[in-house]
Structure formats: structure tokens, C-alpha cells
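Just one protein chain is left out here, and the rest sit where they should.
Think of it as A and B in the order they're written, each chain with its own count starting at 1.
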Amino acid sequence: MSVGFLLIHARPQRAWSAILSWFLFAAGLAAYLWVAQARHRENPEDRVTPTLAQMATGMYNAVMQPAEEDEAAPPAANFYDRLSHSMLWRDTRATSRRFLLSLALLIPAVLLGLHMGLFPYVGVFFLRFVLFFDKIVALSLLPILFIAFGIDELSKIMLIVIGVTPTIILDSFNLTRGVPPEQIVKAFTLGAGDFDVAYRVVLKQVAPRVLNSIRLNLKAVMLFLFAGEMIASTDGLAYRIALLRRHMGMDVIIPYVLWVALLLFLVDFAMRTVNRKLHPWFHEA
Amino acid sequence: MLWRFSTLLLLAASAFAQKPSFTVGWSVYAGWTPYHYMNKSGILRKWADKYGITIKVQRFDYAPSLDAFVARNIDACTMTNMEALDMPAASGVPTTAILIGDYSNGNDALLVRNGLQLKDLPGKKMLLVEKTVSEYLFDRAMTLGGLREQIKRVRMINTSDSDIATAFIGDANASAVVTWKPMVSQIAKQKGVTSLFNSSQIPGEILDLTVVRTDVLSRPDGAGQKFAKALAGAWFETLAQMSTPGAAGDKVLAAIAEGSQDSLASYKEQLGTTKMFYTPKEAAGFGASPELKQKMALVRQFCFDHGLLGANTKSVDDVAIRYPDGSIQGKPDRVRLVYDLGYMQLAAQGKL
Partner (left out) sequence: MLIHIEDVFVAYGSPPRAVLAGINLEIEEGEFVCVLGQTGCGKSTLLRLILGSEHPMRGRILVDGREHHQPDRTRGYVPQKYSLFPDKTVLDNITFGCEVSEFGLFARLTPAFYRRRKQLRAEAFDYLQRIGLRSCDAKKYPDQLSGGMQQRVAIAQALMTKPRILLMDEAFSALDPGTRRGMQQLVRDLWKATGTTILFVTHNTDEALRLGTRVIVLAKESVDQGSRIAMDLSVPAPCGDEEIPSLVRRLELVSESCAL
């Protein structure tokens, strides 16, 4: 090893890279198991740090047992029937629906940002307000949201809208502004009209960057969604976590949290793949 | 060498001089706010000094106070009989109730819009904090109304207690709400809202306790016993001051109300629907009555039915309760919650 291993010019070998990149996972797991075991030795009924076996049982029940609110599936039901009545499936479905609906609501936000960036009157009309709104801590407005939108789906989705859309609007505004003016002039000289420029030149160019910006905000969307579900809900992943927390059902909460992380990762991965497929010309700088 | 030896001696001496220290956690509720006054007025300190220990008092939100107790970060805590069973007891932290403070006598209520009746509720939207005494109260209301089978058909919406008042007031589609004071008072002021059921119709089922971890009480140095005695002594001295009629009592009540940023009038209103056991005799008397066992049987069955005793608890008898007369509900080898009247009786006899 001619170059010290902590230097910038170090070149880790493949095997070492693999080992090092998984080390913290292994260490985290080991530390957890050690603490869990210690706590269980002291108190066999400890619920704060369930063992792997307890989590497996908890998760098995979450996947295979009908949710408490649901009608029990007929005992002879096959695997898929039981799955469709299960706690995990119901919660995932409810949360996903809200999540995707909120993502769909980001599309008008992107278009608004685009128009603000291109059309000066739209820009002056909205920009100051959106800048102000971006700094509002949406969670503190909850009572108003409840009164304005009720406590059903609408108020949860509005929470996300208020929390995340200003960021997305400003992001697409800035990205639109970042398109070189030459491009816009060029499009006009080729005979394009205002809307051709907006949708066929600028939007197509900023689309991959906007998608990336939405990817970065996925966690914020999830955070607001969770806050909403924890405060008032009848189903959803965060509803279950809030409920189980009340009697320390960590054996289900921990797998649920990991499941949410996996789902978010998959959404992010899917968006990245779609982005690459749709925009082969785009290279992240 | 001599110098080193003497520092060692000094260290040992200071370790001896260090008084055993305990922490009691409380959260805002009419029956528990006296802890604020007890600490501030010096009553608690007086009793702690008497037993040669230190007692710290810490205010929590309710749920975190339970977590702190289960995690053994605090030695004593205020909680309801239901939570004592489904949180520490069911999590394998044996718990002893040393003080029975009061029972909810109207503090928890089921409120409805437009004069609905219990039988109208199935299919309607109802806000409540699920898996708490609120759901228990509703369960009991429906059972007593002969509508037990219909409970599942009510659309319960789990709503955080900090937002439940605005959520219900703001949403005209929500037909019913179950919650506790002071939210109940706030909601009841709305037009068209009526109270359909409240905890005065199930007296003694929602108890407010001070519990101590059993392993603290059985500390080999006996300091845990002293801690419980000091708490009991201070508690009943505070309650005696509270119940003094006239201006002197009002002054105490106002000081207590201050502990939760409440006004004297509002606090008095809450006390009106709280059956306080002002004297140790009353408290111990309730603890010794057969009623306690009947009510606990209802509560523990509710907890088990809703999975609050833990997913791995296969039988309601796995979390057993021992009563002052020595009888046990559940498996004798799995006693997790103990009602101990000893400290209240000592207080009644003036032997603390």
C-alpha cells in the first residue's frame, strides 16, 4: 500500500469497498441486538427493543392477520385473500393513495413555476407570495386546515400541498429562469409561439431537473403525510405507528419503519429510472 | 500514600452522605396537578427530608411520561388504571399502585351533534384518541346501551388530543367525539352539541393513580419504602390543604391551577367532575372494596380485546393483578400490577 488509506488518492479495492460500505449496517444491527438481548435478560417482556423473533412474529401478524377494523376473512381464505385483508396491505394502500395523489398535485405546481419563470406578469403576481408561503411552517396551521378542509383526506393533502408545493414551485421557477435566453429567442425565430416555447422547449428541458427536485422532496412529502396521518386518521402506515406507539408495539413499528424506508427507496429508484429512460440526453452535472 | 488514602476516605464519606434520590413524573390533569403545588410549596421537600431522601418532580406530556416510566428513567408516575395495566405491567415492568387519587366522574365524555342517540351512531364519523380511556368509555357506553354488536360499525377516526377540539368543531361531518376535559368543556360550548354519556355513569372505572416500580419499593436499602411513605405523606397533606373550605383552600387551588396555566374557575369546574379521595381513609376504603376488582376485570378484558397487552400476550390472565386482600386476577406467577393500600392506611392512621 504505497498511498495511505485515509488520503484522497487512496484507491480502495473492490472487496474492501464492499466490506466497508456494509460495515455500519452490520454494526448498527449488532448494537441493536446486543442492547435488545441485554434488555431482555433483565426483563423478558421488554417491548422497547423487540428481538428479531418478536419482530418476525409481529410482522407475520401484520401481513397475515386481518386488521382490527376489517371484517375477518373467512378462515379458509387463501393467501392472497388474507393478504388483502391484512393490516400492512390496508395501511400501505391508504398511505400510497394519499402519497400518489399528493405527487399528482405537484404537477400543477411545476407548471405554475414554469409560467412564473417565463411570463413576467405571472411571475410578479405569484413570486412574492410564494416566497412568503415557502417560509410558513405548515404544521402550525393545522387547526385552520381542519376548519377549512375538514379532517378527511383533503386536509391531509392540503398539508402536503402547503408544505411542499412552494418549494417545488420555486424550484421549477429557478430552473426555468436558468434556461439560456438564447434558447427561447431561437425558438421564437423558428416560428414557435408562447406556448410552444413554454411546453415544447422550456418544459422539456427542465423536466429532468424538476423530476430530480421532486425526488429530493419525496421525504418531505412523506413527512407531512405522516404528520397528517398521526394527527387524525382511520388508516395508513403512520396511523398504525401512532396507534402502536401508545402501547409500545415496537415489534411492529420497527418493521413498519423499515418497510416505509423500502417503499420510499423504491419510489425514488423508479423515478430515477423513468427519468433516465425519458431523458436520455440528460446528464447530471 | 497517606494523602491518597485520605481522598479515598473522603470519597467514601461523601458517597455515604449522598441521599438516595428518586424522581416522580406527572402530567397535566385535574387529579395530578397537585404535584406541581406539592413540589413548589415545599411540602414534598419537608416529607423527603423527614425520610432522609431526595425527591425530584418532573412534568411530562402524558404519553412520554409513560414511556419514561417503562424505560425506568423515573421511579414513580401518575397514570390511569388502564395505562398502568397496558403500559408498564404489560411491558414486563412490575408496578405497584401506592396512591388512588381520584376517579373520573364526568371528566371524560361522549359528545354528539344534532341530538343524536347512541343507536344513531353506527355508520357515523367519530373522533377520539383510539386505544385509550376514550375508546373504553365509548365501549362501555355502547355496552350499557345494549349496542355492543354495533361498535365496529362506528367510523372511528384516531385524532390527536392536541387537535381534537378544533378538528371536531371544524368538521361538521364528524357526528361524535370522545375526549376529556378541558377539551370537553370547550366542545360542549358549541351550539347543537350535547353530551350523550360521561364517566360519571361508570364511576370508579377510570382511576387516576400514582404508581411506583415494584423493584424500587423492594430496594434492599429500604429507601424505596421511604420514598413511597414520603410521597403518601406529602400527597395527603396537599389534598388536605386543597379541601380546606373558604379563601385558604381557594388560594391553594389557584396555586395548583397555575401548574397547568389554568384559571381557578376552570380548575374548580374540572374538580366538580373529578371524584377526589381527599382523605387517606376514603382512598384506602375504595381500594379495599370489592368494586375495584369488578371494575378492573372490565378494564383488563377491554385491554386484552384490543391487543393493548401486547401482540404476544395469548391470554388475559398473562398480566395478572394482585389486590390488597391477597386475591389475584390471572395467573399467580405472572403478577404485574399490585394494589398496595399500606401507605394510604399508614397515612390514615397518622403513622407516617
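Observations on the model:
The rule is short, and it goes like this: contacts are C-beta pairs under 8 Å (C-beta built on N, C-alpha and C of every residue); 3 or more make two chains touch, one makes a residue touch a chain.
Keep in mind that what you see is a predicted model, and the values were worked out from it rather than measured.
Taking the complete complex into account, the chain left out of view touches A. Only one of A:Arg11, A:Arg200, A:Lys219 or A:Arg276 touches the chain withheld from this view, namely A:Arg200. Where chain A meets the missing chain, the touching residues are 180-183, 185-193, 195-196, 199-201, 204-205, 207, 279-283.
Quick note on the criterion: only the chains that are shown with their structure count from here on.
The distance from the centre of chain A to the centre of chain B, each centre being the mean of the chain's C-alpha atoms, comes to 38 Å. Of all residues in chain B, those touching chain A in their complex are 63, 67, 70-71, 86-87, 90-93, 127, 130-132, 152, 155-160, 163, 166-167, 169-174, 306-312. Chain A contributes residues 43-48, 54, 57-58, 61, 68-69, 142-143, 146-148, 150-152, 230-234, 239, 242-243, 245-249, 251-252 to its touches with chain B in the complex.
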